[in-house]
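FYI, not all chains are in this one, though none of them got moved.
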Amino acid sequence: MFLTRLVYASKKSPKFCSSDIDDILETARKHNGSLGITGLLCFNRQYFLQALEGPRSAINSTYYRITQDKRHSDMLILSYEEIRERNYGSWNMGYVPESSLTAPQTLKYSIGSEFDPFSMSSKSACMLLNDLSKTVPII
Amino acid sequence: MFLTRLVYASKKSPKFCSSDIDDILETARKHNGSLGITGLLCFNRQYFLQALEGPRSAINSTYYRITQDKRHSDMLILSYEEIRERNYGSWNMGYVPESSLTAPQTLKYSIGSEFDPFSMSSKSACMLLNDLSKTVPII
Amino acid sequence: MFLTRLVYASKKSPKFCSSDIDDILETARKHNGSLGITGLLCFNRQYFLQALEGPRSAINSTYYRITQDKRHSDMLILSYEEIRERNYGSWNMGYVPESSLTAPQTLKYSIGSEFDPFSMSSKSACMLLNDLSKTVPII
């Protein structure tokens, strides 16, 4: 019953190949749709940054499932909180492709213009996701 | 003298038949008009979510009367508070029909896209009602 | 030296006759003008609701004089506070006639659609007066 949002970062693993992103999105949208999960995923061929929002237990079981995925590693939770209202309610898993992660937008919230969510504070990471969801086309 | 708002959810009972909704609205508007009660009712053929605002004692006697109604059951108070100003002052009982309870609007405040007020936090339920009163046509 | 606002309600007494309202306004404006008092008066042929703002001592002596007036009774102070800025500075005594006290506007701040300031909380009464001064023509 507790609506929750989790934001995490991870690193592409050697197992990841470039067509995987489509599979991930397809699977994510199918599962998330049935579990009441919405969210946003950023990827720059090196790092992932993802927001998941939905029922507290579904967020946890999905996050657990994602931790088992060999296509990425080093998962790092950046933020986890009870919410009243979703921010990414329009997408079962919106996708911000690399081309939209432009240097200026990244730089505004990061210590450098390369997108590297591991070096971001949790507040800055959440602000970047929110900013992207309002300014770039979500696929 | 205390202006009060009560929000509750309930479940359609087997006794409910589809023409009942018109009767409920007609009776509600007649009674509420004479008691100084205004409000909003959502119904998706399974659950009710209703806001009642008016004098503290009238809100309580009306709520009591509604608890006795065999057309629904499992009444669950979500919020009850003293107010300075009504939110639904334009309707003795405004009605949000099922067609307006679209998945996106529901999902924004709920753990799923099916309208199920029993799984909502009280703050989210109040925010959904308020949002509906401003964005969909009220009958 | 203390700029003050007092809001009170009262009931028309049997001594009141319908032409009295013009006399009251004429006298009020004459006195208030010379005492630095501004304000707003609502009347629905049954109840008065009046805001008086000006110097603390003038507000008190005028309020005292009004308490002695046999054309109304049951005076009830709703609010009394030191202010920095007047709300009704444009009128020595603005008048909101019955026709402007419409049911919807009354209902928004009251327990019923009949204008009855005795049943209002002080905050709601002040909000109604403020709302009226901005939305209806003041005579």
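All chains are identified by letter, namely A, B and C, in their written order; residue positions are counted from 1 within each chain.
Quick note on the criterion: a residue touches a chain if its C-beta (ideal position, glycine included) is under 8 Å from a C-beta of that chain, and two chains touch if they have at least 3 such contacts.
As the structure is a prediction and not an experimental result, all values here were calculated from the model.
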- Query: Please state: how many copies of the shared sequence does the complete assembly contain, given 3 in place?
  - Reply: 10
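We adopt the following convention: only the chains that are shown with their structure count from here on.
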- Task: Answer with line, ring, star, complete or other to describe the graph linking chains that touch.
- Result: line
- Query: Between copies chain B and chain C, what's the superposition rotation on C-alpha atoms, in steps of 5 degrees?
  - Reply: 70
- Message: Taking the mean of the CA coordinates per chain, how far is chain B from chain C in Å?
- Response: 36
- Message: Using Cα averages as centroids, what's the distance between chain A and chain C in whole Å?
- Response: 58
- Task: Check each residue of chain B and list the ones that touch at least two other chains.
- Result: none
- Query: For chain C, which residues count as touching chain B in their complex?
  - Reply: 104, 107-113, 119-121, 123-124, 127
- Item | In the complex, chain B residues that touch chain C | 1-3, 36, 38, 54-55, 58, 84-86, 89-90
